[in-house]
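Shown here: the complex without one of its protein chains, the others still in place.
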């Protein structure tokens, strides 16, 4: 396990210090409990958006704090949900009087910790709503299980709801849009290599030189299936078909296509996948009207990618297009 | 060697098709010869900026084509300089009557191919100037050798000269600024792992689980020195000291600090390095007034990073801050 | 049997030591069907608890357990943080203001802890979680006590049930927690949380066994 770090114990803190030093005009980093707020938070009268989760998924979530996206992010230890203290402090710091939306990825740990934080915040008189993303079609959905994981849709949801909140929409409306984004989005991922949790010191899983994992999450957890390595086209087909069939996406649909790198895969490969995705969607009569290609929700140094498709309507498109200015996503200003 | 590709033969073309599909409002991709132009090129009366080089360094250069940066980019085969036909066609396509600046990284192949293209373009009556970047302090400079490699400064130069050209400066002025950027910038890189050229099918070099290469370039070429893996702080110190001592950068200098990932290193580690760099520069009385952190000039899936420091003056700062809108770099619009 | 605040503190200290010792093992188990952090998480949490313990050394058992639970909630994160945190918090309520307690109180505290875990995690037995260790252990303890065997023997029966429960997670299909994402592939691996729960049960039994039976 080779990493550019000083120690497993300090990696999250060191990176937060680096972020603080790099983007003082955009964000403010608080320690103990650790959380990142938008510079100048809270914004009076605006709904506050808070997300969080384990570290190791950079730029998510800290890189999405700023104008038009998140008001705060809570980074946990690597791949470990942050604790309620962090969410509570961040919620208080960004409440501008219009309430706070918690954006939670559907992992047992995240859900429970956010739940505890929301209870505490509400006890302190802050209006808190929550949305849980669960877009990963690799996981069978069921009332009797933990359900699907939240993955790529989270990034899109944070951007779109950020636009809605910036436009002055009230908490109920922002929450409705958040639920809509989650309802209209689906994802699936795959890995060529494992990542290594710094404190664990070795790869989470072993994988052969000619193998890949299909249906992985973003924590180095093994996927649903191990198989022989295939071409980008076959891989894209496997991921995209599962996604397209699930919602389902239909002929005539307009979508936002998000090809995400897991951290160790270079951009050239993501564009190869995007090219195959365009053809596949075209064959199904699905039009890609917006796209996002790059490393946005990663799994440390894992090589691999995930695909997310989000069915767009006018409202979602408008808030996606709205200006955003964060360390990792910026347009329109 | 595991990659998300369809075949070594098609990887560059597939990725170009993906770029074309993803960014039609920004760029246009031409094939045979392969080159990418800014949508709407040529811009009448504006100096055209052309760069190019082997593929495998994405987003450089194609990802930097667009408003406020390059007018065209010529992608070669992976790690192989493009050929004069490409540069000639691209030069013609972007000449808006104010001449074209060729931005060439100092590699024998790139220099010779660009030279041939410039001769041909000039024979066709297009005014062509060239700037050769050679900022890599890992390589000893000498009149009798091929000299230093062009690396990270190239990205900064493309942005800054893009701003200058967009502002309407004539070819001579844009060339002067280009030379100034190159003169004021220094870089050095390191690798934790090798990359694998797709057509070669295996890693370019073998490296132990506890080793790193210091002073690597961006083509998987071995570095100046193999050593035991050290901490981010020690690595940053090694790279930054060599850079700071070389120009040299002095107490009171304002710099742009660019921490670049080689393709396989996740963002969290780049922020750890940036944090260490801030401290090191601070100790030397050098102020970082601008920064860029991310994967911008990569070496396929190589894990590692490079650091570039560029001494800023008012002119360079102004053109760095100027709006840019390309697939990979965007701000101000 | 009289279990005092001092014993409770020793119990928690020993858990911290045992978790540190087994940190790599627990993380290893979590690599197979989770995200390779369970041992790291618990070690971080119990190390923090260890640092906090001196501030409550002279306090009642409720306060000691409450501080432990709050510290776990504030430092562990992940799934196990809220779960073990809630367990200690619920136990602290069952033993509020007490400076010592007996076997009956122990059973009540353990039941409260389990209830807290099940409420927080919305899980049942048979879903391949820590519950599969804890629930049978409490059942066995209660059954043994209804047969009127002595406390130590009852605890040893309970521990055997805990071990069996832990092992029972191996063939299970996970339906809760991160392992559930693996579907069928979760089968054949021992659950990390069930394992850490067994570890804690071992420490509990050791601690009680070390108590001089003078007051028995």
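Each chain carries a letter (A, B and C) given by its place in the written order, and its residues are counted from 1.
As a convention for this text, a residue touches a chain if its C-beta (ideal position, glycine included) is under 8 Å from a C-beta of that chain, and two chains touch if they have at least 3 such contacts.
All of these numbers come straight from a predicted model, not from anything done at the bench.
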Chains shown that the absent chain touches, full complex: B
Check the options B:35, B:64, B:107 or B:296 and report the residue that touches the missing chain. B:107
Can you tell me which of B:185, B:217, B:264 or B:327 touches the chain that was removed from the display? B:217
Missing-chain contacts on subunit B, rising order, are 33, 54, 76-85, 107-109, 112-113, 115-116, 136, 138-140, 142, 144-146, 149, 197, 199-200, 204-205, 217, 219-222, 224
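Everything below uses one rule, namely that only the chains that are shown with their structure count from here on.
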So the centre of each chain is just the mean of its C-alpha atoms; given that, what is the distance between subunit A and subunit B in Å? 29
Quick check: what residues of subunit C touch more than one other chain, meaning two or more? none
Residue numbers of subunit B (touch at least two other chains): none
